[in-house]
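Omission of a single protein chain aside, the complex is shown with its protein chains in their original locations.
Letters A, B, C and D name the chains as they come in the text, with residue numbers starting at 1 for each one.
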Amino acid sequence: MINDKNSQKIVDILQNWARKHSLFVLAYGTGCGAIEIPPTMTSRYDAERFGIRGAATPRQADVLLITGYLTTKTLKRVIRVYEQMQDPKYVIGFGSCTINGGMYYDSYNTIKVLDKYLPVDVYINGCMPRPESVISGIVKLQSLIAEGKANGAAKYKENLDWYRANQKKIIPNWVMPEYNW
Amino acid sequence: MNNELYEILRYGILGGSILLILIGLYAALTKRSLIKIIIGLSIVDGGIHLLLIGIGYVKNGTAPIFSPGFENSTANMVDPVPQALVLTAIVIGFAVTAVALSLVIRLYRHHNTLEIDEIKNLKW
Amino acid sequence: MELILNILGAIATIVLAFTVGMSYGGIVRKITARVHNRMGPPWYQNFIDAFKLAGKTTAINHGIMQHFGPAFIMVSSIVSLMIVPVLNGGGWFENLNFGGDLIFLLYIMVFGPLGMALGAGQTGNPNSAIGITRGLSQMVGFEIPWVMALVALMVQFDTTSIVDIMRIQNESGTWMMFSSPFAFIAAVMAMLGMFRYSPFDIVGAPTELASGPVSENGGKYLLTMMSSGSIFAFVKLTLYVDLFMGGADNLIILVLKTFALYMIPVLYGIVSPRYRTEQSIRFFWGWPTFFGLLAILYAVFV
Amino acid sequence: MEMIYLILVLFLGGAVLTWLLGKISPIIRDILFISSVIIPTVLFFMNVEVGHDVSFQVLGYKLSWGISYLAYLFSYIVLGLGSLASVYAVAAMKGKKNLGFFYSNFILSIMSMMGILLSRDLISFFIFWEIMTWSSYLMVVFRGKDVQKVGIKYFVFSAIGAYAMLMAIVIVNSLTNSLLISDLVSSFGSFSLSMKWLIPLLLLIGFAVKSAMMPLHVWAPGAYSNSPMAFTSMFSGALSKMGVYGMIIVMVSLVSYIPNGFWLKETIAWLGGITAVGGTLWAVAQDDAKKLLAYSSVAQLGYIIVGIGIGTPLAMLSALFMAVMHAIFKGNLFLVVGAIERQTGTSNLTEVSGLIRKMPWTFISALFSIIALAGIPPLGGFVGKWMLYESLIGSNHYLLVIVVFFSSTAAFLYSYKFLFGFFLGQEEKEWSHIKEAPAMMVVPMMILAVATFVLGTFPGLVLNPIDNGLQELGFASTQGRYWEMSALFNEWGNQVMLQPLVYAIIAVFLFFAAFLTIKGFKHTRYVTTKDISSSGEVPKEHENLTFSQNFFQPFLRAVEPFMKRRIDTYYSGIGNGLEAIFDFTRRIYTGNGQTYALYAVIFIVVLLMFKNALFGL
Partner (left out) sequence: MVGSPVLLIAIPLLAAFLIPLIGMIWKESVRLIPGLVLAFMLVSSASMLLYVTNNSTIIETIAGWQAPWGINLVFSPLTGFLATLMIFLGFIVWLFSYRFKRNVDFEPAKKYFIFLMMLVAGAVGIVITGDIFNQFVFIEITSISAYALTAFYTGRNSAEASFKYLLMGSLSSSALLIAIAIIYSQLGTLNMADIADKMYLMPTGYKITALIFFFMGIGIEAEIFPLNGWAPDAYTEAPGPIGAAFAGIVVKAGVYAMIRLVFTLFDIPNSMQFLVVIGLVTLIVAETSAIKQDKLKRMLAYSSIGQMGLVFVAFGIGTAEGVFAALFLMLNHAIIKPLLFLSGSYLVFNSKEKKISEVNGLGKHMPITSLLFALGAFAIVGLPPFSGFWSKLSVLTAAANEGMILIIALVLIVSVVEIVYYFRVVNRIYFFEKSDNVVVQKPRINAMIAMLILGSIILVIGFDPDIVSIYLHKASHDLMNTREYIDNVLSIGQSLTK
């Protein structure tokens, strides 16, 4: 949809600006990273000044925050949540575990590379990443949105078969509604 | 017949009849045996018959029959009507007693007792 | 011609209400942040949010009532906006003011919750339904002192017209909040519930119910609801100003008065925990109702 | 032959024929049934005119039949709702047993209601009243459920009411030597003070039972929910209005002339208010739609009683308007429940869910009726409530306003519960086979739904006949002051136009509906109700996620102190106590013949002992 900065119309620029400054974050507290979200949101680091706000349900959310390792059991829920979010939507991988498994690199029960299953727009490195890093990651996402480069959702749609294949490898009994847009 | 005797006789009949009625009632109300109750009722009947007769009695009266020599002495006749009544009442009392006794037989067959206290399947 | 002017006036009112309502929303967020010792978002943050919601490219609904529910809510807020006099003397913002409108207002204001409830019910999300039941129950709670306050006003002024109430206040020069203080207290306490800030925010209860009635709404639906809420906030504040503070002669005074009034539930809310539903109902049937009774007695006997 | 006789005879003959010939074939039965409701209805509206009375004598009592303006208004309710409900009933009851019996009772109850309205004297009023009672009783027990409890309770309360009325009637007869209602009204002023209190009170007890006023309402929930819904529609919509009809006559024509009768009016109004609150609270607590609507009927009748009790012209106007509206929307809601029960087999709100897409027309009519019930503006229910509030404030009943308002706010709770329980929520596979009800059921419902809308916009359509009726009752001529087509007036004289508001509402709604539809039309998708955000979990098909148990538990917890005491339990306590006493009395008959003989002897002894006291000359 939005591949190239040059193709952006004025409306898109405005909309991207708004999207950038109004990120409703659905923090999916999968792992230990969930503990870093409250300090990020509260007085000391105050993520709200960037327009960030917690969203309670995927229907309202723009950003899916995967905080830490994903067990194979949780993955299904995360995929479901992601698919229930409305476009445009973004994924932030949070902590080393989402990048390469981190300290769970040899676990039989967690997924190692989040990107194989969900289109991650921004990774935040660290184990755990401190709130400062979280904010820096979000700022990165904001700049990507403004440039129109945060197009993970489009990528997911294009390569749905590949993602599904990967997902189904982890989740043997796959009963989920079709993702059909 | 002199007056005193007449009065004594008259009140004797009345008192006796009332006494009979009370005796009969006593039997009917307190005795537990069906037969005794029926006897009590018969005594009550008898008392009442006596009462009726007593009412119709006239001093120095004669039988209420128009016999020769007494054609014009209706004033001195005993009143015939109560006697007729008593005759009828006796017949009726007899019939009732007969029915009652036949019922007692039925009851005895059914309940194997003559105690009236035992015979109360029908109540409330 | 007159019709067009009327329609233009109506649109102007709506724009005004939307702007003021949204700004207040942003300012509340800012103030809350400052009380929390945070920077907080800019005051226009709500406009950005609204714009972003408008820019969502996809939307889902679960059925026709979820689709039309936001429209119902809009009907409620806009029609009630139309019959609440914005300024003294009418003019551009006169719209549909008429005598006897208080009772009408009481009922049309319920139209919104009903639309919300239907929309939320259609989604099939249990959280939404739970939120709705809590909301309706709470509404029964705060309507009692609120109506008592209104009845006291109606008794005192012998009218059910908001315009008349404003006119009489201005003629006598005494604001209602001073001439009938108990009614004002009862009404303000009811207002706490009406705005659904803490401690009466169990309806939404973000973490418990996943924002309750709106949990299945995103994009344009959420946008409509949010705008409606902003307009509605303006309506309520203006109504309070009209009824208790003598109305406003111009927009600046209106903004000042409404803002001052708005601070009551906001500040009370920031420092409060959350009531359970029955606790909040009992709260409203306690002191606020007592004050409402006092107000009626006051109006009848004084 | 007089048209009035003809109409009643047609009803009666129709009832008998439907029953007898109905045994031959169901089609004949259905046709006979509908035609014997519709034909007299048409004849009535075509040929019967106000002011034409016929009279005749029975057993030396002079009876008189004719119609008044007020009765004409109620005959709209009875015959209109009756015709619609009868059309509905044919479709709804198809395949049930004993239909001939049902239909003939249906016709009989319509006949009796018309008879009540046509009666100009107290005896025929009472006769038709009793026919109405027993024919509706037979309907209550028609399904054979709970007959000994619900049915007997209904009949006993009705009988208490009716006998109170009968007592008043015979006293009136002894005082005025006439049974005409007009004679009662004209000579009421000359009665002694005690009679002035006694007669209206006795009559009011009779009417209060039928209109389910507070201490006498306990029969209503059971009876309403127990009869077939096609009839309950009539029961709650029209039959209970007979109580209202009588009550209006008594309150206006008699109570007004009692010295200090003011207090009676106040009491009635407050009882009405308490009825409204109690009914509403209990309705909120119900899980069965029939019970819910039944309690709701009690509550709504409470409003009407409040209006009658206040007795100002505006209050009467509002009471009568609400009576008409209640007939329309509550009649319709019972039809809706009937349709749902027919299609799904249950009327329990916790079992059924998500029928909106299965039964869309039913939903629309239910939605309209619920909005009217809740009194939300564009529909007719609001007009009546509005007038009620204004009359209450205008007549200085400030606390009563609060009571009524509380009840009507709490009414939103059960209104929502009704809509949500049946139509909204999860669409379960269990109910996926449900179809819309047949057209013969849907059309009456839709007509009633449209009626709620029309009366909301053009209340003058009904206010005009009401005004005629009120003038007949002796209210000042209000032509042009209290009503005008499609406009409403308030007590303080300002004219209020409803139409611009309705237009505004429609315009705003259409605008936003269009906005929501057009914006992102291509990218707006419909998803099933299983596709909800439940923390990423995918609900399985058989998992029912609808929230329906303990729906308003927090609210009920809050109002628990009010609901702890039920009048019902007191009544059953009294009933059981009486039966125990009666059980004791019959032990006089011990079964021992001698005891009986003893009784006889005691009898005569006592008489002889006290003969001078008893028979002393």
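Keep this in mind: a residue touches a chain if its C-beta (ideal position, glycine included) is under 8 Å from a C-beta of that chain, and two chains touch if they have at least 3 such contacts.
The structure presented is a predicted model; accordingly, all values stated were derived computationally and were not measured.
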item	value
Among the chains presented, those that the missing one touches	B, D
Absent-chain contact - pick from B:9, B:23 or B:96	B:96
Residues of chain D (touch criterion as defined above) contacting the omitted chain	57-60, 123, 126-128, 130-131, 133-134, 141, 144, 147-148, 151-152, 155-156, 159-160, 163-164, 166-167, 170-171, 173-174, 198, 579, 581-583, 585-586, 588-591, 593-597, 599-604, 607-608, 611-612, 614-617
In chain B, positions touching the absent partner	21, 28, 34, 37, 41, 44-45, 48, 51-52, 55, 79, 81-82, 85, 88-89, 92-93, 95-96, 99-100, 103-104, 106-107, 110-111, 119-122, 124
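As a working rule, only the chains that are shown with their structure count from here on.
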item	value
Centre-of-Cα separation between chain B and chain A, whole angstrom	119
Cα-centroid distance, chain A relative to chain C, in whole angstrom	36
Separation of chain B from chain C, taking each centre as the mean of its C-alpha atoms, in whole Å	101
Set of chain D residues in contact with two or more other chains	523, 525, 527-528, 530-531, 533, 535
Chain C residues counted as touching two or more neighbouring chains	56-60, 210, 215-216, 219
In the complex with chain B, residue positions of chain D that touch it	586-587, 589-594, 597-598, 601
Chain D-touching residues of chain C, taken from the complex the two chains share	54, 56-65, 67-68, 70-72, 74-75, 78-79, 82-83, 96, 98-101, 103-104, 106-108, 110-111, 113-114, 117-118, 121-127, 129-130, 132-134, 136-137, 139-141, 143-144, 147-148, 151-152, 154-155, 158-161, 210, 215-216, 219-221, 224, 276-278, 281-282, 285, 292, 296, 299-300
Residues on chain D engaged by chain A in the complex (per definition of touch)	523, 525, 527-528, 530-531, 533, 535-538, 540
